[in-house]
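The full complex has more chains than appear here; those shown keep their coordinates.
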């Protein structure tokens, strides 16, 4: 081995070693918790939406029926009723068609399927563009405007677009709704089971990022107001909102200090240029004198998706050994770099080589 | 290089090397299967619950209706009907309100909204605390007890708490229910597709951890009896149960030997101090003479969440090379440690240094 009393190289060597040690100690071990074993939580959420809204009903003039302002409670807007696996839905805008039954009826004016008696336009058996049914081949007066003739269709009649009432939730009432989230997570590697509800939880609280970040009850208004989006469009077209619950737990401390951080993301807004919002159709079916009837609803609303992320860490000697080991490994790099400089870069590299290398001559010959 | 015939140091050196080699060979390569490439399975489960229960109905005296003991089949307690994405629900306790319709009616006594003719208590247009509807401003005799006056509300009437029947499943019948789980998983890195149902599967079996751990049919009683929880409370309030299917497969052997291990966890019990159980409201809607009616049910029950975990491994030469490489890397540590001791710690370190180091004098000068 050769001691090189060359301050600059020596310094370099020490500096590199220092950097590596610092990196190992501070970053890998301390900051990245290299001494801990980690596991992601697995769990499930149960949610409950509370609130009541008065709903504004628009009915087309030609449609019979004594509609007025109606009331929606949880059961009316919470469809499907049961929170699915970490998701729930709040209906904000419904287009309802009552008393539909399997029959033949004129197509809706919206579909613009105008015809005249001897036209061959409504091809019998062909599905309608709206996929509401099949053409019967007949041409009949429109239900909405008797003076116009349109293709007749076979399917569930009357057709939605020709006989539906429009229900719109009140934004102010909606913003007053509360969402209660009850989550259980398990870190089975550590055999730890946590809930966001604790004995000390106060059920009259409202979640606030700073003031009350452990409260499991969220005001819907607080959630949607924080998005930079067109809220009337969101209510009208519907949207998808993600509620991320991040459980970052250090089980070397008291596990009961670990609470989730909540983040809200608007995944699907109501004012996108292409295919905004979210909607679907559902039906309630019933029978009268042996005939099937259904109440058809086209439902726009807010779909909430709950995700559980984060991870929990606990001290593990093996992990620590590995972390330090990798650090020591890196220190070798320091030596290699300096040697390389001394032997190939440094101006007095020849002397260094001379001092360091001794030739085993007789090996040359063979 | 200096040969140090110092048994203690030499021993230390060998011991460290031995430990590292053993650790690499035994732990990393053999125990942790360092020679295998791993992937977690991705899949989905289809479940089917079978069983019938007689149900005990409690009806408040003031309520008309010829109730009796009724029968629940799969369709009655399995709501929502379709197993969702890896979850299903069994209703155990329902509170049913029949013939609700949009109207005005007295609030339930439970809400304690007593008033007298000239009280200003029921603020018109304000939502009720129960969020069942809005106050009309009127004060009317209670439906449950004509001698008492309560605030009138507008919403779906009669209000649930004032006119509902209570349905409770029979615990014994419930424990006899069977749950059939059919799972398909894919390890697409290895292009392997597995099911828990095989050609030899016997459908008259019942799962038992030891006696029949491959049976895909589970007795509900077996699952809930193993939890240390208050079962009557669980049935009454509802709860959340996780069924974990752990697929640990070694594809270096016959893949058909790989079956899931099942673990059951009670994520949400019925006797927690705060917010026990799980419940939700649902409605069946129908129309009579142009009026909407609904059957409202508040449903308590057991929510089952199915999770698919584990991983499959297969031999991969690259993985093996990396595992061994990391091992060799660590052996460097042995050298470093011993050198460090000899040069800085050991009592005869000076002699060692002298022997090991030669000074390149003329470099000093520059």
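Which chain is which? They are A and B, in the order written, and residues in each are numbered from 1.
Simple rule for what comes next: a contact is a pair of C-beta atoms (placed from the backbone, for glycine too) under 8 Å apart; a residue touches a chain by one contact, two chains touch by 3 or more.
Quick caveat: nothing in here was measured; it's all calculated off a predicted structure.
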Item to check | Whole-assembly copy number, given 2 chains displayed | outcome: 3
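As a convention for this text, only the chains that are shown with their structure count from here on.
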Item to check | Angle of rotation relating chain A to chain B [CA atoms, steps of 5 degrees] | outcome: 120
Next on the checklist: Report the inter-centroid distance (CA atoms only) between chain A and chain B in whole Å.
Outcome noted: 19
Checklist entry - If you look only at chain A, which of its residues touch chain B in the complex? => result 1-6, 42-44, 46, 48, 50-52, 54, 65, 70-71, 73-76, 78, 80-85, 98-99, 173, 176, 180, 182, 184, 186, 188, 193, 195, 197-199, 201, 203, 284, 286, 288, 293, 295, 325, 328-329, 331-332, 348, 351-352, 354-355
Checklist entry - Can you list the chain B residues touching chain A in their complex? => result 79-80, 84-87, 89, 102, 127-128, 131-134, 154-156, 240, 242, 265, 267-268, 272-275, 278, 280-288, 290, 292, 294, 296, 299, 303, 305, 307, 309, 329-330, 332-333, 336, 356-360, 362-364, 366
